[in-house]
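Complex shown without one protein chain; remaining protein chains in place.
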Amino acid sequence: MAKQIVKMNLNGQEIEQLVDSRMLLVHFLREQMSLTGAHIGCETSHCGACTVDIDGESVKACTHLAVQCDGCDVKTVEGLAEGGALHAVQEAFYEEHGLQCGFCTPGMLMRSYRFLQENPNPTEDEIRAGLSGNLCRCTGYQNIVKAVKSAAVKLQQKESATA
Amino acid sequence: MNAPVKTPEERKAELQGMGESRLRKEDARFIQGKGQYCDDIKLPGMLHMDIVRSPIAHGRIKKINKDPAMAIPGVHAVLTADDLKPLNLHWMPTLAGDVAAVLADEKVHFQMQEVAIVIADDRYIAADAVEAVEVEYEELPVVIDPYKALEPDAPVLREDLAGKTEGAHGPRDHHNHIFTWEAGDKTAADDAFANAPITVSQHMYYPRVHPCPLETCGCVASFDPIKGELTTWMTSQAPHVVRTVVSMLSGVPESKVRIISPDIGGGFGNKVGIYPGYVCAIVSSIVLGRPVKWSEDRVENISTTAFARDYHMDGHLAATEDGKILGLKVDVVADHGAFDACADPTKFPAGLFHICSGSYDIPAAHCSVKGVYTNKAPGGVAYRCSFRVTEAVYLIERMVDVLAQKLNMDKAEIRKKNFIRKEQFPYTSAFGFEYDSGDYHTALEKVLDAVDYKALRAEQEQKRNDPNCPTLMGIGLVTFTEIVGAGPSKICDILGVGMFDSCEIRIHPTGSAIARMGTITQGQGHQTTYAQIIASELGIPSEVIQVEEGDTSTAPYGLGTYGSRSTPVAGAAIAMAARKIHAKAKKIAAHLLEVAEGDSDWEIDRFKVRGNDEQFKTMSDIAWAAYNQPPEGLEPGLEAVHYYDPPNFTYPFGIYLCVVDIDKGTGESSIRRFYALDDCGTRINPMIIDGQIHGGLTEGFAVAMGQQMPFDEQGNLLGNTLMDYFLPTAVETPTWETDFTVTPSPHHPIGAKGVAESPHVGSIPTFTSAVVDAFSHLGVTHIDMPHTSYRIWKKLKEEGVQL
Amino acid sequence: MEVKLDKRYELGVSAQNAWAILSDLEAVASCMPGASLGEKTGDNAYKGSVKIKVGPATAQFGGEVEILSIDVANKSLVLKGKGADKGGSSASMELEATIEETEGQSILVGAATVIVNGKFAQFGGRMMVQVSDVILKQFVDNFIIKAQALGSATGDTAGSTPSETQTAANESPNELNGLSIFWALLKSWIGSLFGKKSAS
Partner (left out) sequence: MIPPSFEYHRPSTVEEAVGLLSSLGSEAKILAGGHSLLPMMKLRFAEPEHLVDINRIPELKGVRVIGDDIVIGAMTSENAVIEDPVLNEKVPLLPEAAKLIADPQVRNRGTIGGDIAHGDPANDHPALALACDAVMTIAGPSGTRKVPANEFFLGTYWTALEECDILTEITVKAFPQGAGYAYKKLKRKTGDWATAACAVVVALSGNSISHIRITLTNLGPTALRAHDAEAILIGQQATDELIRQAAAKAMEICDPAEDLRGDAEYKTAMAGQMVQRAINEALAKAS
């Protein structure tokens, strides 16, 4: 079994782990690190339920090797809330009923979190395109789109408040 | 200092009861990645199971060589049917009265059928072991088409049934025949057709599709050899029934079997069945004395667990020249796959298909459904619908369009002409269903006004007259009636267990409460809405009402969540349990207020002395007293259990209208507008209702416009990943407009009818109605689903209107 | 899934040279990397196996070939081939292979009905035709090079006393004829799995 030492910053913590080189990032997070927020939906990089943030980019963890994260900053849904305060996207999904069974939610949140940094003031079409790598079977996306819009406003208000 | 006196409105608002768009209690854990789904569960010493599957659709197993797999370090066991035989677990009973192979016994009957299982230290080793198991097959002729399966010389699929002329649902007249089931009055229907001036017929195929929830199926089985107790976490929509079945299969007393449905990542019918994977994981855990986890992958999910539909239908309508329907006849050939594992009430092998007279007053009707074996996976579940109601609604709504076209009548007009009128309710249909309530005409007018139907038709006319118009415009209209809330146990049971449901409520001394039900949420938000019912019934704020489901050791026995039964059945049980508590509370209140029971009135959250607003006891005062100073002769405590056996089904209805524009060059269709009016009776949480409707419409969109499970002649399923199986993204998904009317159910304690499935059931024929409407001026009466660009383009070409 | 393949390859060499190569097991095998013949299991039946590597994909197939009919005069035969991997994913083919001769040129003609089952059909079957074109072309290219390498040697001996190659030809030409094309198509089936996969 080919194993490698992997060092990464995972949700703000420096970690060092021995991983099998074929270990997929999503299994590393869920099974080795017990971070079960990222979910496995399709395993072929279509559903986005496993979406995490690597060095400031949204990545599907089912099609990424843990060893490829050596030296990277990895953020999962468990690291989204800071200082006990929910992130704006988390608040917005709750307030706008942007989730039902909750299975796609961590991926949706992580993608929305990154998307709103790529595009802080998106139109509805831009939101739909920005989330097109994430599938949801419950909501029909309508309230997810509302939630992302509302999160954008929240983040802009935070901006102007701190500015 | 006294707190300011609150107005009744303020007090009512604080309860967050029925009618409020209360935010969901479930969400806190989900938005922080703290949901607990089956695959999240990790137990000490847990092993992983993976499954060796047949690559071919029909064949004899000549040889299985486990050795290469057993040689892999970390592999604990490789089991085949031969290993299960001594336990008599190589076959298992299905919900439909048939048997299904747990692991293929000498023969494989469909592609990816379970042939062997491997148990290993982790899922990586298990996957390697699956690849290492060597299996030799002798290929046999494959039957994919159910009509061909019924030909005299068709290959025998189920050798285990050789000579069995009597099936679970009556006589079998062919080796691949499962049952023929009929409803209605054939003679009356034949007479109606014999004497009718107008008759129309249409063949239509409702393709095999898959519910495809985002979370696949799986379980963690943990047998404690010391205590002899079996605990299993399972993605199940019906944990109590599973417990009963597991006990029957394993011989472990039901009292020592605990089934827990944790958070479920969507069900939509996919998680009703009991699958070989579950059984094998449980057996492995019992044999090895260690926890065993099985997690299905997506290809396995689409290929093997619980398909839906696959109905080949011939519909016939008889009518007068002016469009009054006189009779309905339907003949169905139902492809059930290799084993009859449909999840239907025992007496109804075709579910509630005989709701197919729809929203219309049809004097004579008859339907016949013939179930057939083919070399496809078993299943036949209700994909976000009540047993086979989707097929029924599709059939009748298509037929009414076909009739309108033949008579050159408007779709809306012919429906108005045939609707069951408001004053006819309760209405008994020709199939014997008693529709509880409805007001179809009012709802239809509301929709036609909202979309300005006349203007849409005018625009369509103008576009049809413009040869240079690059698009075809179609208007779809469907006016459907659902039948949900199975069901009255005198006619509905599963494995002999009546389809009641249950609720247990305990009010704690300080006035907070816990309630447990026999259902299990898969995203419907039970923890939120159930609390709202109790809040309104008992005057306790939703916020302090804990709702628990899914653990058979704590929840009362219930039949689970599917067929929109949660609100109609469990919702009623909740109200009835609450009313038992309410009645006891009234006694205690009278005692505390020192008045006769008759002299106190209930108001929102309190009993007050009649005519004196100052003298009252709130439910939390009463709860304390119930435990600490109950009246003479009244037992302490404040709790109740209720098992609710519904007197009837509920009949939600809806009016859906869709406008589609079809690109004459590519066959691409774009849904310009979709207007959905739903009447689900009393509305508990409008926010959640809207969310359920958005979701149901989107699933309907997926089914109508893209979902299919294509098999080639050899039985290979082509397209079982999410690359090919159509789940729309936010980009393809239309924006939905929702509306409602409220016609409460007279027989339901709170008048609620259930809603989650109507949008799926109702939208699918609406999309087809719209696509066909775009071609109707060319004489096209029907186009089978899915309405992919490719298939629509072929129709454009056939009609010579492609660019 | 079932696919029909009709192939014609101008070999640019004499029919006799083509025949000589097709008669030479070693030569055929070397045209078909990964293929190896196994035991003779009947008068007209052989076992064999092939390890295929096309780009990143690899697969090991075990096969059997049975000659259904031989027409030596027309250098034509019909055979049924069948192969399966260790998991049971299978492929079978009925092939009519002929060497046509026109003005001293030879054309290899193959008409096959191919049925693929299992993961190859599920995930790759739909690219079968295109991939088989590529692989057959590679096979035929190698084949032609070998045939040309024979130069006129066999040409000189044409009509004279049987050369070694002709002797070989008389021993077991037709089976080899069939096998070579069978392997080529077998390769194409495995190659075909490239057609379906996830987003790049």
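Just so it is clear, A, B and C label the chains in written order, and each chain counts residues from 1 on its own.
The rule we apply is simple: contacts are C-beta pairs under 8 Å (C-beta built on N, C-alpha and C of every residue); 3 or more make two chains touch, one makes a residue touch a chain.
Everything quoted here is computed from the prediction, not taken from an experiment.
**Q** Name every shown chain in contact with the chain that has been left out of the document.
**A** Looking at the complete complex, the unshown chain comes into contact with A, B, C.
**Q** Among A:57, A:82, A:124 or A:159, single out the residue that touches the unshown chain.
**A** A:57
**Q** In the whole complex, not just what's shown, which of B:371, B:568 or B:719 touches the removed chain?
**A** The missing chain is touched by B:719.
**Q** In the whole complex, not just what's shown, which of C:19, C:46 or C:123 touches the removed chain?
**A** C:123
**Q** Since one chain has been left out of the picture, which residues of subunit C touch it in the full complex?
**A** Given the touch definition above, subunit C has residues 53-59, 119, 123-124, 126-127, 129-131, 133-134, 137, 191, 193-200 touching the missing chain.
**Q** Residue by residue, what part of subunit A touches the chain that was omitted?
**A** Looking at subunit A, the ones touching the missing chain are residues 1-2, 4, 20-22, 24, 43-46, 48, 51, 57-60, 63-65, 67-68, 70, 111, 115, 129-133.
**Q** Could I get the residues of subunit B that touch the absent chain, sorted low to high?
**A** 123-124, 127-128, 131, 297-299, 665-666, 668, 706, 710, 718-719, 723-724, 726, 728-729, 731-732, 788-790, 793-794, 797, 802-803
Convention: only the chains that are shown with their structure count from here on.
**Q** Which whole number of Å gives the spacing of the CA centres of subunit B and subunit C?
**A** Their C-alpha centroids are separated by 52 Å.
**Q** How many angstrom lie between the CA centroids of subunit A and subunit B, rounded to a whole number?
**A** 30
**Q** Residues of subunit B that touch two or more other chains: which are they?
**A** Subunit B, residues with two or more chain partners: 721, 723.
**Q** By residue number and range, which residues of subunit C touch two or more other chains?
**A** In subunit C, residues 198-199 touch at least two other chains, as defined above.
**Q** Under the definition above, what is the set of subunit A residues touching subunit B in their complex?
**A** Touching subunit B: residues 20, 22-23, 27, 30-31, 34-44, 46-47, 49, 76-78, 80-81, 86, 90, 93-95, 97, 99-106, 109, 127-129, 131-145 of subunit A.
**Q** Which residues of subunit B touch subunit C once you look at their complex with the stated criterion?
**A** Residue positions touching the partner: 52, 54-57, 111, 131, 133-137, 139, 712-714, 716-718, 720-721, 723-724.
**Q** Where on subunit C does subunit B make contact in their complex?
**A** 1-2, 84, 86-90, 115-119, 121-123, 125-126, 196-199
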